[in-house]
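Quick one: structure below, then a few questions.
Of the protein chains in this complex, one is absent; all others appear in place.
Should a chain be cited, it is by its letter among A and B, assigned in written order, with residues numbered from 1 in that chain.
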Amino acid sequence: MMQVRVWRGKADGAFQEFEVQRHASQTVLDVVTHIQRVLDSTLAYRFACRVGMCGSCAMTVNGVARWTCRTHVDKVVKKEQIEIAPLRNLPMIRDLVTDMSEFFDKWTKAKGRFEGARTRSDDFARVFPDSEDRKLVDAGIECIGCAVCYSSCDVVSWNPDYLGPAALNRAWTLVKDERDSKKIERLRAVAGDAGCHSCHTHMSCTERCPKQISPTAGIAGLKREVSLALFRKAL
Amino acid sequence: MIGHTGTWAALVHRVSGILLTLFLPVHFYALGTTLESAAAFDALLEWTERPLVKFGEWGIVVLLAAHLGGGLRVLALEFLPWRDWQKSLAAAAAALALVMGLAFALAL
Partner (left out) sequence: MSVKAQTILWVTQRASAAVLALCVTVHLATMVYAIRGGLSAAEILSRTKGNAGWLAFYAVFVLAVTVHAPIGLRSVLLEWFGWRSASRDVFLVGVAMLLGALGMRAVLGVFL
């Protein structure tokens, strides 16, 4: 049996302790699911695919943001104890559920949306997968918006305006996409105190990303692109 | 986040920068007293011979070397092509600070 402390309530809530049986190959999501189905049906939490594809089950486990469906209890349990809390840096709705609105709003603020210039009557764009730019894009394109990086970022917790690693990484993949037509607008959107210039290379995002993306690399690229735009008087 | 190498490097870099910014006006003022007289400057130098002040001087040197190391790490991450050994940069910065601290201590 292990002692599982689970956050209940909102910001002014508290941890509640449950006793859960250990099993082989048990994940933290299994534990949370067991608590909700058997011990306390009022527990609120999110999950969907439970196989590490959707990112919905991200929570803070023993102080670290992770996908709970891909976190084996064996790997994180300390002296038969685990602590499960909602993702940091996001408003709490209840228990383990956070309000993801600001995370995605910042995605929009960073102009993280592809805007092409071709129409259906134009020929296809030819993008070679081994071109330097495409390799850079591919390194960051697998983001599924799970907010683990956002939850791990110190600058996000210090500066509420900071767009955050995920939004900036997505903007980077679009800045480097030769088909995109809104590069300058996007560079303006990601520069400054709320944008790439506030990244202080703590690299917690790179360390924690479950898809092995390095937002720090993308943000460093954005810093260079913004500087180039400034020198070309395009900013 | 606390516990990550990059976070430590960034915090050392930031705190050393703050402390250096607080120290510099004192440093500049002390040197500027030479304008008054060499005697005033000598009196100041005598004050710096005290062990606690010497230790403070050594601390400033280490802070400066640490800030330089951390700064070089940032410049490397932001301007050099991306590599996977960035964690080593933090270690290199720390090593630099240690070397400078040793050199200064030995020269005293």
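As a working rule, a residue touches a chain if its C-beta (ideal position, glycine included) is under 8 Å from a C-beta of that chain, and two chains touch if they have at least 3 such contacts.
All figures in this text were calculated on a predicted structure; none of them were measured in a lab.
K.L.:
What are the shown chains in contact with the chain that isn't displayed?
P.N.:
Among the chains that are shown, those touched by the missing chain are A, B.
K.L.:
Among A:Gln3, A:Gln36, A:Asn62 or A:Ser227, which residue is in touch with the absent chain?
P.N.:
A:Ser227
K.L.:
Which residues does chain A use to touch the chain missing from this display?
P.N.:
Counting only chain A, the missing chain is touched by 155, 158-159, 188, 191-193, 195, 197-198, 200, 223, 226-227, 230, 235.
K.L.:
Touching the missing chain, which residues of chain B?
P.N.:
Touching the missing chain: residues 14, 17-18, 20-21, 24-25, 27-35, 38-39, 41-42, 45, 48-49, 61, 64-65, 68, 71-72, 74-75, 78-79, 100, 103-104, 107-108.
Throughout what follows, only the chains that are shown with their structure count from here on.
K.L.:
Could you please state the distance in Å, as a whole number, between where the Cα atoms of chain A are centred and where those of chain B are centred?
P.N.:
For chain A versus chain B, the centre distance works out to 35 Å.
K.L.:
Please name which positions on chain B make contact with chain A in the complex.
P.N.:
Answer in residue numbers: 1, 4-7, 9-10, 14, 73-74, 77-79, 82, 86.
K.L.:
Which of the residues in chain A end up touching chain B in this complex?
P.N.:
Listed in rising order, the residues are 64, 152, 154, 200-204, 206-208, 214, 216-217, 220, 223-224.
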